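Right, I'll just put the structure down here and ask away after.
Shown here: the complex without one of its protein chains, the others still in place.
For chain A:
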């Protein structure tokens, strides 16, 4: 199964409530996947800093002193905001790749969840309610976000096997389904120079999209490519720095419902996920068509 949600705000007045709205959407789908849960939130760009979300199984040990050591290693100021097992490292945008390498060198046990100008990614083993509480997602503000609650089929139940998967700056993806040609596609992407953290099929889909966009395609064109290049069952919800997209495979047996009002575009595996959104009773609600790309950009 798995449950996935996405919310793309059009009305700036809702931005302070993004975390709360997305959290309720995900919690309502808890019984679609009890193994792990995750959320990616796209906050407001600040222009002069970028972020890396990192995770550690031993946060007290790994996050202590990380800010000063990292600042020394890359030669510019760094801040580290710890949230439970995760931390958001902020530094200058042009130092982000250097910071990433330095983190891995300074703290080999830290795992990188994602990086970019605006995205923060939080994911852990456990139910959505617990994950949302642990990272205080309800108080997060932002422009758009995606979430996932997992019933594992293709790889182990671990933090790194949880969604969203991020394989490019400010890009991430959640998936309901299972891919059958992920090993082949992974091999091709590795040949291109991409690296993978897990054996998970969804990470391959995320990396595929990152690769397509790195070759100059926009989100819509990259999603179009999944229809011919990925084999299996999928409903994908994807976030980019300023965009939000949805695509379902041609068989479309994984459920999907969307709603749109003047204030937002919302996605849920089921209608249950959408019932608490403002104005839902008068929203345009529809089931996305199979093999059809939907995307919105700010």
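Simple rule for what comes next: a contact is a pair of C-beta atoms (placed from the backbone, for glycine too) under 8 Å apart; a residue touches a chain by one contact, two chains touch by 3 or more; residues count from 1.
Assume contacts and distances are computed from a predicted model.
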Worksheet item: If you look up the hidden chain in UniProt, what protein name do you find among "Urea ABC transporter permease subunit UrtB", "Nitrate reductase", "Polynucleotide kinase-phosphatase" or "Protein glxC"?
Response: "Protein glxC"
Practice prompt. From the listed residues A:39, A:252 or A:266, report the one that touches the chain absent from this view.
Written response: A:252
Discussion item. One chain is left out of this view; which of A:15, A:69, A:270 or A:297 touches it in the full complex?
Written reply: A:270
Worksheet item: In the full complex, which residues of chain A touch the absent chain?
Response: 250-253, 255, 257, 270-275, 285-287, 289-290
